[in-house]
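A single protein chain has been omitted; all remaining protein chains appear in their positions.
The chains carry the letters A, B and C, assigned in the order they are written, with residues numbered from 1 in each.
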Amino acid sequence: MDTLRRTVLKGASASGVLVAALAAGLLKPTQVLATEWNKVAFEAKDTPAAMKAVGAATAAESKDLKLTAPDIAENGAVVPVDVSSGIANTISISIFVDKNPNPLSAAFDFANGALPDVSMRLKMGQTSIVRAVAKTADGKFYTASKEVKVTAGGCGG
Amino acid sequence: MRQALIAATAFALALATQPVVAQNKPAPAATAKKAAKPAAAAPVEEKDAATVEFEKFRTMMEESNPAELFEAQGEDFWKSIRGPKQVSLATSCDLGLGVGIVKGAYVQMPRYFADAGKVMDAERRIVWCMIEKQGFKEADIMKQPFASGSYTPEPTSLVTYVAANSKDMKFAVPLKDPRVKEVYEIGREVTNHRAGPYDFSCNTCHGADGKRIRMQNLPNIATPKGATTAVMGWPGYRMTGGVMLTQQWRMGDCFRQQRFPQPKYVSDTITSLLTYMTANANGATYKGPGIKR
Amino acid sequence: MGSPMKIRAQMKGDVADIKILMAHTMETGQRKDPKTNQAIPAHFIQQFSVEVGGKAVVQSQTGPSISTNPVFGFKVKGAKAGDKVVVKWQDNKGDSRADEATVA
Partner (left out) sequence: MNATIRISILAAAMIAAAPAALADSDHRAKALAMMKQDFVTKGQATADRVSEDGLQAICNRTGNKPPEKIAQRLEADQMAAVKYPADGKLMGDWKAGEKIAQSGRGFTWSDEPGLPVGGNCYNCHQIAPKETSFGTVGPSLFHFGKLRGNTADMQKYVYGKIYNAKSFSLCSEMPRFGHIGALKEAQIKHLVALLLDPESPVNK
C-alpha cells in the first residue's frame, strides 16, 4: 500500500505508520487523527506567513491549477470554492483567503488514486483574494488566485 | 430588513464589477427630461447580472445542501421510539395519508385532521403527534421552537424529513374539503389585515406583482406564480447562521418586519396563511428542502 | 460524539465522485454572544481522513474558516462500485466521528 504523503502538513514522519494502522483497522478515529495539527500555519495572520509555515514560501503562478469560485458571493458565510490541479504529480493542495484573520483555510493530501481535485465551502469576512497552492511530488509549489467579492460578513455571523 | 440591506450591498458590488453596463447607464440629466420612470428602469437590468450570478451560486449550493443533515436527523427521530409514551411517530402519527406514511404527505398539507378536529400544516401536525402520541410536553416544545446557533428543535428536523419525502411532487392542498376552504378564506383575510404602527398588512409587500423592498423581490402570494415562489425552498437551510428554518419561522419573521406582535408557534393564524399560500401554489412541483441566503 | 455525516459516493466513468456533508458548528472563536458579550470559544474540525476500499486517499487539516456544516467533494480514480468509503473527523475539543457509505 502506498504511503499517504503528508507533505504540506506537519506530522509527516508519523503518517506512514498511521495510515498502515488505519488501513488495518487498528485505531479508533480519535487516535488516527491525533497527529499534529499545523497550529503555526493555521494561526498565521497573513498569507505569506501561512504559506511559509506550510513550506511554500515561493510558489510559481500556474494556469494548470484551476480555482473556481463565484465572482460575487451571495453570502460570505458560505463561499463555494473548487480547486483542481492539472499539474503532474500534484500531491497536496492548500487554500488561503488573504483577508481572513487567519488566511489558511484547509490543506489536503492526496494518495491512492485521489485526484488533486477538491471542492469546499469557506467563510469569508470580506472581499478578498482566494488562493490555492499545489505541491508536486518533487517538492515544487504552484499557485493560482481569484478575487471573490463578499456582500456580508461571514465570520461575524 | 437586514436581508434587504445585504442584497443592497451585493448589488452595489455587482455594479462595481460591471464597468461597461455601469457606463452605459443613462446620465441623470438625460433621465430628468423623461421624468423619473426611465431612471428606475436601468437598475432593474443591472440587478439581473447580480441575480444571474447568485442563481449560479445557488445551484452550486443545492448540489450538496446541508439540509440533508437535518433530513437524516429527522428520519432518525421519526423512526425511533421516543417520548414519555415510548412510541415512534412512524407507528403512531398520521400525516393524512395513513399512520406512518410520509411519502407525498407534505405537499398535501395543510389538511383537515379529524382526530384533532383542525386543519393543520405539516409542522403543526408533527408537533401535535409528538404531544398526543409520544407524550412530549407542549410547554417544552414551545420554549424554543426555532433553530439558533447549534441548536435545532426536533420538529424542525422532522418537518425537513417529511418535506424531503415530497420532493418532485405536486402541491395538492385539498381545497375541495370545505373545512380546508374555510381556513383558506380566513387566511386570505389575514393577508388583507392592516394593523400595527405602520398600517402594514401582508399585502402591503406581497399583494402586487413586480414589487421589491430594496433589491429583494416580493412574490405576490395571491397569484399561483408568486405563491409558488413563496412556498418553494421551505423548510430551508439558511446560510446566515448555518441553521435550518421552517415555514413557521418564515411567517413569524414576516410579522416581525410588519411591526406586528409575535404569532404563537403552530397557531391557527399561521396555518391559515400556509393554507392560503400553499393552495395558491397547487399544481406546482415542490423541489424539496431548500437553501436560503 | 457529533451528528452523523452524509456521505455520497458515485462512480462516474472510472472515477468515484465523493461528497461529504459534516454536521458541525465550525465556530470561529471570533464571535461574541450578543447577550453576554462574551467571546464564543472556537470549536471546529481540525482533521479528517477519507478511505476508499480500505486505502487512505485524502488526509486533511482544516481551520475555523470552513463553513458551518462543512461540505467537501473529492474524486478518486480506480475505485469501484461496492467499495466502502469511510470518513473520520476530529475537532479541536477532541470530539470525533466516523461514518461510512458504499460507492454506488
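Simple rule for what comes next: contacts are C-beta pairs under 8 Å (C-beta built on N, C-alpha and C of every residue); 3 or more make two chains touch, one makes a residue touch a chain.
Being a predicted model, the structure only gives us computed values, none of them experimental.
**Student:** Where does the absent chain make contact, in terms of the chains shown?
**Tutor:** B
**Student:** Which candidate, B:S150, B:S267 or B:N282, sits in contact with the chain we can't see?
**Tutor:** Touching the chain that is not displayed is residue B:S267.
**Student:** Go through chain B and note every residue touching the omitted chain.
**Tutor:** Interface with the chain not displayed, on the chain B side: 1, 4-5, 7-9, 11-12, 15, 28, 31-32, 35-37, 39-40, 43, 46, 182, 185-190, 192-201, 204-205, 210-216, 218, 255-257, 259-264, 267-270, 272.
Just so we're on the same page, only the chains that are shown with their structure count from here on.
**Student:** Using mean CA coordinates as chain centres, what's the gap between chain A and chain C in Å?
**Tutor:** Here the centre of chain C sits 14 Å away from the centre of chain A.
**Student:** Which whole number of Å gives the spacing of the CA centres of chain B and chain C?
**Tutor:** 29
**Student:** Report the inter-chain centroid distance for chain A and chain B in whole angstrom, where each centroid is the mean of the CA atoms.
**Tutor:** Distance between chain centres: 36 Å.
**Student:** Out of chain B, which residues touch more than one other chain, so two or more?
**Tutor:** 239, 241-242
**Student:** Residues of chain A that touch two or more other chains: which are they?
**Tutor:** 77-78, 157
**Student:** Over in the complex, which chain C residues touch chain B? Could you list them?
**Tutor:** 3-6, 19, 21, 23, 25-27, 67-69, 71, 73
**Student:** If you look only at chain B, which of its residues touch chain A in the complex?
**Tutor:** 6-7, 9-10, 13-14, 16-17, 50, 53-54, 56-58, 60-61, 239-242, 293
**Student:** Quick check on the complex: what are the chain A residues that touch chain B?
**Tutor:** 70-75, 77-78, 80, 127, 149, 151-152, 157
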